[in-house]
Structures are given as C-alpha cells and as structure tokens.
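Note that this complex is displayed minus one protein chain, with the remaining chains in position.
Order as written gives the chain letters A and B; numbering starts at 1 within each chain.
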Amino acid sequence: MLASAELRARPRLPLPLVIGSSLLLAILMASLAAPFITAFDFDAMDVTARMKAPDAVHLLGTDEFGRDVLSRTLHGASTSIGLGVAATAFAFAIGVPLGLLGGYMRGRLDDAIMRTVDILVSIPPVMLGLLILASTSPGVWKAALAVGIIYIPILIRLSRSVALSLAQEEFILAARTRGEGLGWILFREILPNALPPLVVETSLRISFAILLGAVFSFLGLGTQPPSSDWGLMIAEARPYLEQAPWIALAPGVALCVTVISINLVGEGLRQFLDVRSQPGA
Amino acid sequence: MAGYLTRRLGQIVFTILAMSVVIFGITQVLPGNVAYVIAGQFATPDQIAAIETRLGLNDPMWQQFLRWAGAALQGDLGTSMVMSRPVGPLVAEALGRSAQLAGVSFLLVALIGVVVGVVSGVRAGGWFDRVALVVTWLSVAMPQFFIAIVLVLLFSGHLGWLPATGYTPISGGVLNWLSHLILPVATLVVGLFAHVASLQRASMIETLGASYVRAARAKGLSERKVITRHALRNALIPTVTVLTLDLGILMGGIVVVETVFSYPGLGRLMITAVEQKDLPVLQASVLTVTVIYAFANLIADLCYLALDPRLRTGHAGVR
Partner (left out) sequence: MSAILEIKDLQLVYGAGSQPTLHGVDLEIATGQAVGVVGESGSGKSTVAWTVMGLLPPGARVTRGSVSFEGNELLAMSAEERRRLRGKSIAMVFQDPFTTLNPCLTVGQQLTEVLVERGLVDAGAARCEGLRLMDEVKLPRASELYDAYPHQLSGGMKQRIVIASALACSPKLLVLDEPTTALDVTVEAHILRLLAELQKTRGLSMLFISHNLGIVEQLCSSVTVMQSGRVVEAGAAEQVLRRPNHAYTQKLLGSLPRLLKPATPAPGPANEEAPQAEVIEARDVSLSFGGRPGLISRLLGAEGNAVQALANVSLSLRKAEIVGLVGESGSGKSTLGRCLVGIYAPQSGEIRLDGRATNPRADRSDRRIQMVFQNPDSSLNPRHRIGEILGRPLRLVGKSKREADQRVKELLALVRLPETYVSRYPHQLSGGEKQRIGIARALALEPEILICDEVTSALDVSVQASILDLIKDLRDRLNVAILFVSHDLAVISQISDRVVVMRGGRIVEEGSVGQVIAAPREAYTRELLASVPPFISEGLSTARAMAGA
C-alpha cells in the first residue's frame, strides 16, 4: 500500500517512453517547421540541379526533378504519420465499441460480429486492401480507410477478449444487480479497465498502419503525385537507385526511425501501465 | 474429433462462399468499366456497348455472380479481359512461381523465428537475447519494400553478386534458379522472422514461469529435460497462431516483393490486374489466395490437435 502510494506520487517514466516520445516529437516538429529548416519548397523543381548528391546546399541531395530530398522527406512525414493515425483512429472508433459490446453481451449479437470478423480475417491483409483500393480510384484517404478496415477485426478481437474476461469480474455483476444501463457498464465500468491493453495495442498499431500505408503508396494505390509520402518517394526513386541512392534512402530511414520511435512509445506505455495497474504492489 | 473436422470443413466452405460474394461484390463497383479499357481511348459508344453485351456486363449482378461462381466451380475462371487468355492457366502458372518463393520463405521464417525465440527466451537478458532484441526491433520497423531496396543496392548494385530482378525456372539450372530466389526470400524472411521470434520468446518465458515447470524442477529433472520436455511443447502452441497470421502477412509481402524484384508470380499478376482493371484475373487470384489461406488455417487447427491433448480428448470417461 505504501509502495504504491509512493509510486503514484513520483511516477517514474520508463526509458523507452522517454526516448520514443522525444524522437517522435522531434520528427513532428521538424515536419511542421520544414519551411524554416530548408530553403526549398517540397515540389520546387530545378532542372539545373537534378540528382545532386548531398552537399551543403541540399543537405540530403536532390531527386530526378531537382527537388530537395530533405524538404520532400519532411513534407512526407505529415502525410505518412497522418495516414497511420487516421487509419488507427478509424479502426479504434469502430472496432472497440463493437468488441466491447460483443464481449459483454455474448449471444447472437456477438456471434454475428465474430462471424463477420472471421470472414474479414480470412483474406490476407494486403489482399483486402488491394480489393478495396482496386474498386476506387487511388488516393491517400482511401488508403487510410483500407488500412483502417484491415485493423477493425484486430481491434474487435482484442477489445472483445478484454471485455469477455472483465464481464466475469464481480464489479460488473455488482453494476448489473443495481440496474445500470448498457452504456454505463460498457464505457464507465469496462472501458477504463480495458484501456491499458488497448492503448498499448493502438500505439503499436499506428506504426503498423504507417508501414502498411507506405506499402499501398509504394504500390501506387495511396498518395498520388504531385503530393508525396515516404512510400511513394521510395517507389519514384527506384529507377535511379544506382545513380542516386539517397533519394530512396532518406525517406526509408525516416520511415524506420518514425516506426521505431512509435514502437518505443508503445513499449514504454506497456511498462508504465503495467506498473500502475498492479494493485498494492 | 471427426465431428470437429467436419465442422471445420463446413466453416471453410462457408468462408469461401462468403468471400467469393465479397470479392465479386467489390470488383463490381470498379469504376472505369473494362469495356473502355479493351476498346481503347478512341472507341465509339457503339463499340463499347457491343463489348459490354459480349461480356455480359449489362446483366443483373446476381446473374453475373452465378455465372462466375458456377464456372469457377467447374474450374473455369474466365478469360483475362486484357490478355485474352484463359485465367486458369495464367493464375496456376503464376501461383507455381509464387509458391516456390512463399514456401521457402515460410519454412525459413518458422525455423529461424522459433529457434531465435526459444534461445532468447531461455537465456532472457543474456547477450544473445540482447542482440536478437535489437535485430528484431530493426526488422519490425523496416517496410519490406525498403528492405528489398537496401538488399538490391548492396548485393546487386554494390557487390554485383546477385541479379536484381527476374525469375528462371529450376530447369534452367539450380544455381541460376537459386540466384534469382535469394534476394526475394531474404527480404521476406528478414521482414517476418522478428514477429515469430519475439512472440516465441514471450511464450517461452511465460511457460518457463508456469507451475508445472516449477514442479518439474522440484522433481529434480535436469534443466535440459525441463526445457525440452515440459516448456517447449507448451510454448509452441501459441506459435501456431502466430505462424498462420504470418502466412497471411507473407502473402501480402509477396505482392510487394514480386513488384520490386519483377518476379512473375501471383502478386505481380494481381497488381497488373488492378492497374488494368482486369476483373477475372483479380477475382481468380484473390479467390485462390483465400482458398489457400483457409486451408492453411485448417492445417494450423490440426497442429493444435497434435500439440494440445486437451483439444483431442474430452472430459468424459474418467472422473
């Protein structure tokens, strides 16, 4: 009891959380402050400076149209990260309520939800995205939607399994015996207790969503030129791989660092929330 | 157990049926009707109408579905609208090449993932575990198309050891065949083994902390026996789930890898079909992948039965 009171007073942030969130913050700030960091517009072409290797003027070199790779990479950050966050938020908003409802109510509703999920997961994830994206003209928001739809079943399954075990807890029985409504039980009794695993999962999902979004852009099904994100930049750089590898490497490394920092945040949150949730430890 | 199998087979039939409806439904809303693609940019409306009638594109949707599904059941997957070739052989040929790629990669992913996971789980906190952890983190963070590009830059561009693209059948010489396979396989394995390894590590650590492992130690069994006999088998049960999930991811990875390496498999066929709005090819390829995936899930269930006696035998009888 004493130990946990102390813990509450001075919560020690896990190292991965600190490193991850500062890295992520730095990337986001750099992306927002891009005009102040580089002197070039992300889509300003310069035929006199095509495929120039990194130097003092173009810190990361230029691409086949003479556009500054650094400013394009910084510009791509907002699209890529935005896509990941939007897709995950969409999947969370649809998946979590459905999962909690199914796990708590059980019975027919649950069966219907889970059979649908079974069918959705019986198509490999990228295929499902291909099907969805093939049916419309490609675009960044549609890619986000496709990634979101792919993740809905995962979030339904996770929140359902959490709700399923929480539904057996005696405090839920207590809420039922005093006649609480469904909304209160789902969102005031179950959700706060389901949040730690969901938050951890969601933070990791964002990084997977960024990767999957980049895959779609790489395949030409996501962001469309002249706009850009990291996946598309790498796809566009492929023909010039031998002459100008920096065009592909810059967004690739940016992608890796972003994903690693988000994963670090997820891992840090996992450690942090586990400590907090241990009663009287 | 026989009842269980028939139930699972029933589920598979149901899933495939539902999936074929979904696949057909989604491809129906494709804009940019294929008739336009076939007729070309300068076609007159009459020409387009003629093509639409010939392909039956004006019939009600359910008729088109029944026609498609009925034919598919008889092994006729239609004709590629763009290439004017029967889809069946087209898909089968591509599938054969993809299967080589996927099969080799999957075996390596399973093998490397399990071994790395078990060793780092048993020696959690040791140097091997630490190195594996760093490799795992990097591998999870890199998209496959980027891994592929780095590998190409390194082994094909810089060192010039391996071809960057293409495919040679095994009849064209084993070495030649292998040289085209190494980079795509390496890409898939590097991108996927980390997932298996980290989950295998976690389940190994969890099992090693289980009461029955403690009890096995209390009996005085040697540590090697405790790990191989008591911990490993139980720790492998969740790995089956992970491997089936990864097979799905692998199938997606194939699309990417085949695109990067210009490998003429099912993935490339699908991307081409999407680009050219070639419905029958897209439908047939996705359906093929779904059927394979459904049966892979069945095999996974059989692995559970083999590994976990609680599923094999009921509670009845002994009490």
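Going forward, a residue touches a chain if its C-beta (ideal position, glycine included) is under 8 Å from a C-beta of that chain, and two chains touch if they have at least 3 such contacts.
The structure displayed is predicted, hence computed values, not measured ones.
Student: List the shown chains that the missing chain touches in the full complex.
Tutor: A, B
Student: For the chain left out of this view, which of A:193, A:227 or A:271 touches it?
Tutor: Residue touching the absent chain, from the options given: A:193.
Student: Pick from B:21, B:174 or B:215: which residue touches the chain that isn't shown?
Tutor: For the chain that is not drawn, the touching residue is B:215.
Student: Footprint of the hidden chain on chain B, which residues?
Tutor: 3-4, 6-7, 10-11, 210-212, 214-223, 225, 229-230, 233-234, 307-310, 313, 315, 317-319
Student: Could you list which residues of chain A touch the chain missing from the display?
Tutor: Residue positions of chain A that touch the missing chain: 1, 4-5, 108, 111, 169-171, 173-174, 176-180, 189, 192-193, 277, 279-280.
Operating definition for what follows: only the chains that are shown with their structure count from here on.
Student: For the complex, give me every residue of chain B touching chain A.
Tutor: Interface residues on chain B, with respect to chain A: 11, 15, 18-19, 22-23, 26-27, 29-32, 137-138, 140-146, 149-150, 152-153, 157, 247-253, 255-256, 259-260, 270-271, 273-275, 277, 282, 286, 289-290, 293-294, 297.
Student: Of all residues in chain A, which touch chain B in the complex?
Tutor: Checking each residue of chain A against chain B gives 118-119, 121-127, 129-137, 207, 211, 214-215, 218-221, 231, 234-235, 238, 241-242, 245, 248, 252, 255-257, 259-260, 263.
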